[in-house]
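A protein chain is absent from this complex, but the other protein chains hold their places.
Right, chain A next:
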Amino acid sequence: MSDYEFEYETEDEYSNLESEADSLDDLDSEDEIGDVLRADSVHYSFKNKQTAGGLCTHRMRYKPVEADEIEAQLKARVANVDTILQLGADDCTVLLLKYGWNDQKLLEDYTTQEPESLRRECGLGPESRVRARLVRESEPQFLCQICCSDGPLYTFQLSWCDHRYCVDCYVRYIRGGQSALVKCPDTSCALYVRPGELEQLSTFEEQRVRQQEEHENQLRKQSVSGPLTSEEIMAKYQKPLVDSSDEELDEDQESDESAEDALFNFHERHIKQQRLEKQNQRNKILLRRYWYTVVVQYTKKHFKTFKNCPAIDCECFIEYLGFDSDVITSVEEYVAHKYIPIVQCSNGHRFCYACLSEDHAPATCTVVQTWIKTCADETETSHWITANTKDCPKCSSPIEKNGGCNHMTCGECHYQFCWICLGDWSRHKNNYVCTSFNDEESKKEREKQETSRVSLKRYLFYFDLFEIHRVSLKKDTEFLAKLEHRVQEIQQRAKVSWIEAHFYRESIDILLRCRITLMWSYALMFYFKSSAEKGFLERTQSNLSNHVEALSKLFEITPTEKVIKEKEAFLTKSNALKSCHEKCIEKFMESLVLGRISFTSELK
């Protein structure tokens, strides 16, 4: 799938829409999502509305979003409901959470039912107001019912109940909660902790943590100014030594790291770090954690519209925005027509929106699943089986002859046959010397056997090609990840902006992407019946393969100066690869969707 121009310019978008507006249907759909289109850049699962061959791609519209954007969306919905109910954002948040964000149902219930009882059912107090000073210092005779510590303590309680607990316990209690909706700890109390109340606890906790850190810092400083212990003196004298060798140490560490997780390139490591930082921030501040939990719960509930990026450490979401089509209305339909909805998250991970596995175009989801299953079943054992066994002529279960005479009895179906000619044993008249090798029937048996072996051979052929590309992909990823720091070096050497050095990174991306496409195209080919169309696709495939090798060769150039000089070559080769890849994907899509190719019986 091509996404070379995922970020469409807004102007382009407009002109596209204008040209689309000829038909009434298009106008309608534009009205529906017009606001979205104008506000943000919409992305597409496929670059063009039509393939070169004139096939409509019915591409899927989507938008990569992050948790805080969804959070803002949800807060806007809360505000929206609040303009009608006038209860304040806190109550509306709880109500919406209770109603699973079904605002229609909530508004209906709120107007038809007794508000008092509805509020009680939803764990809200008699008033909407959030009281001030929910965190305060207790009197000395106070006893926290959770940790049994005596006062004076800082305590927290909700606005409309008087179940006070110490701040430590309350914080820990809320952190332990799995859902965003957390009740007052008291078992007889039905009130929920509202965001406005949580904010007070969160702010207090944050301040306290900060004070504690400052205090610790001060303590450390004080201890430095005091008389030194012998250990500290040792440490002081050893320090300059460490400093001088610092650079070497750093380098060592770096190489260690890259050895450790060679598959992680710069980019991925950066993402991991980002996630850890975000997680840290969230865990520190209760209110943020609250909203993040709300978002996660929301996206899980609305899993048809929101998909979490399946890459490890990636927290991005993809928001589904419908299809650029009059015919196709759901992902299921799209997939059933043998299209492949490949999307790309904000961190650049490409995956299939339907089956949530990594980019597998041009193979369809069904092919991928069947292929993976076949590989798991067969690869390890199939080699051995071909070499050492024959199949029972009746039930085809593989049989190993580990000694004994030629009179075989199949363990599965108890059919008796001769190991040499594979014919029925009864025709051997208990003669242990096989004489009927040229017998018609046993010939047939052997031919049948031959065809089943051929199918296995065919599988192994495609499997090897698939494996070759899978391994190349892995090696390339490792190799290129190590070269990534060169992108920065090029930038510095050539004294240019990062845009100028961007060609290197882009070439890497397109190369890896094409390797993935090649890899899956071989898996796909295995399930095609041989035909003229298949031959045609094979030529497209080998064309792509040639382009891949051509660009791949350029990466063998290592001296930075040379790389900069070869920039033109990089650009031409990767552009050629890009358009070749695009064409290749389109050709496969046409063959699949238009049913020009038929599948073998291996694909159920």
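Rule of thumb we're sticking to: a contact is a pair of C-beta atoms (placed from the backbone, for glycine too) under 8 Å apart; a residue touches a chain by one contact, two chains touch by 3 or more; residues count from 1.
Just so it is clear, contacts and distances are computed from a predicted model.
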Would you kindly match the missing chain to its UniProt protein name, picking from "UBC core domain-containing protein", "Cytoplasmic tRNA 2-thiolation protein 1", "Ribosomal RNA-processing protein 7-domain-containing protein" or "Cytochrome c biogenesis protein CcsA"? "UBC core domain-containing protein"
Tell me which residue among A:Asn80, A:Ser149 or A:Ser542 touches the hidden chain in the full complex. A:Ser149
Tell me which of A:Lys183, A:Lys278, A:Arg493 or A:Arg596 is the one touching the absent chain. A:Lys183
Only one of A:Arg172, A:Lys401 or A:Lys565 touches the unshown chain, namely A:Arg172
Write the list of chain A residues that the hidden chain touches. 145-149, 163, 169, 172-173, 176, 183, 185-187
